[in-house]
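What follows is one structure encoded as structure tokens, with my remarks underneath.
A single protein chain has been omitted; all remaining protein chains appear in their positions.
Note that the chains are named A, B and C in the order they appear, and that numbering of residues resets to 1 at the start of each chain.
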Amino acid sequence: MSQMERYTVTIQKDLLRRFDTLIAARGYTNRSEAIRDLIRDSLVTEEWARKGEKVAATVTLVYDHHTPDLGDRLTDVQHHHAGLVTASTHVHLDNDNCLEVAILRGESSKVKHLAEKMIALRGIKHGKIVHTTEGRGLE
Amino acid sequence: MSQMERYTVTIQKDLLRRFDTLIAARGYTNRSEAIRDLIRDSLVTEEWARKGEKVAATVTLVYDHHTPDLGDRLTDVQHHHAGLVTASTHVHLDNDNCLEVAILRGESSKVKHLAEKMIALRGIKHGKIVHTTEGRGLE
Amino acid sequence: MSQMERYTVTIQKDLLRRFDTLIAARGYTNRSEAIRDLIRDSLVTEEWARKGEKVAATVTLVYDHHTPDLGDRLTDVQHHHAGLVTASTHVHLDNDNCLEVAILRGESSKVKHLAEKMIALRGIKHGKIVHTTEGRGLE
Partner (left out) sequence: MSQMERYTVTIQKDLLRRFDTLIAARGYTNRSEAIRDLIRDSLVTEEWARKGEKVAATVTLVYDHHTPDLGDRLTDVQHHHAGLVTASTHVHLDNDNCLEVAILRGESSKVKHLAEKMIALRGIKHGKIVHTTEGRGLE
């Protein structure tokens, strides 16, 4: 783990008070942690903007499992991008609807491309990608 | 499944051509499907804006599993919101870093609140929520 | 202006170094200012989530000024929401295309509603709202 450093932020009293109220409502017990989270979130956004960076992502898909062939096509598209899908989890929402979330890792443009292809499959009702990180350098 | 309907959209030739190029690059093989996806995405956004709506979500978390007590605190916060977490999947990114994705279901404001609390936990490096749907009425 | 306060953030050396690189690239000369901007941005997002809050916004519209009646309809919709539009600026992009940006102030749900109506007008090619603030309590 990286060494800790302490530094001083100058900030207006009222601004700090409003921030403290906001982060308490979100469940933070520690102001430094809330600020580190804001910092890390800017860094992850930046990581995805750089070409060739190795990243992690999740893709959330909601679909009707009765859609003909959808299961096969989902498997196919993942196999055509072998090595990008680390794991996936499937839950039954009701008799018709499923939610599946896949965890992807790899070069950012390849990960984006695979996620777009999964979301584009006929029968997927809703799909969203989360851009996240492999965590290195963010301790 | 809901009955199909056909309707006619009037659109500029050039606009349609540019859209066809864009969706082909994303992997769509069918223009109607691409348009239905745009429509469904607006509906899901709207679903989350209404109070009291029952929704589904995923929360993606990246953290260092050496952080003292983080595992316990993650379990605790989920137990204090019993019934909201349907499943969760955990993968090891490297010796230090884990990615965990939890599938949540429930009333939208409760789901948001639990997700914020998980993301706020000390030791979570990056957290993001995906607002999705239980899929009813989106066939 | 609110009184200044100094407080200490504890943070990992490497994380701080990466943040310093990022903010330098964005033109920040001062780390406290970058952190205050992250804090203020979370507060503005929260302001818009609360009902009944008085906010400011801008709506950016791109359109073809040859579209029949569009100018009149734009004026009409603004008059039906008298008091919300503070100013608007219009530039000619080329022979056909205009960009107009309107500055709105008022209760957040009314401002959103007016912006949606402007964006929905036939002939508007692209429209986007920016949620911002009247600035009080954000010094």
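Methods note: contacts are C-beta pairs under 8 Å (C-beta built on N, C-alpha and C of every residue); 3 or more make two chains touch, one makes a residue touch a chain.
These numbers come from a predicted model, not from an experiment.
Counted over the whole complex, the shown chains touched by the missing one are B, C. The residue from C:Thr10, C:Gln78 or C:Asn97 that touches the chain not shown here is C:Asn97. Listed for chain C, the residues touching the missing chain in the whole complex are 1, 23, 26-30, 33-34, 37, 40-41, 44, 56, 58, 60, 62-64, 66, 77, 86-89, 91, 93-94, 96-99, 101, 103, 105, 116-117, 119-122, 124-128, 130-136, 138-139.
Where chain B meets the chain that is not shown, the touching residues are 1-16, 18-19, 22, 31-32, 35-36, 38-40, 42-43, 46, 137-139.
Here, only the chains that are shown with their structure count from here on.
Judged by the touch criterion defined above, the protein chains link up one after another in an open path, with no loop closing it. Averaged C-alpha coordinates give centres for chain A and chain B that are 9 Å from one another.
Contact of a single residue of chain C with at least two other chains is seen at no position.
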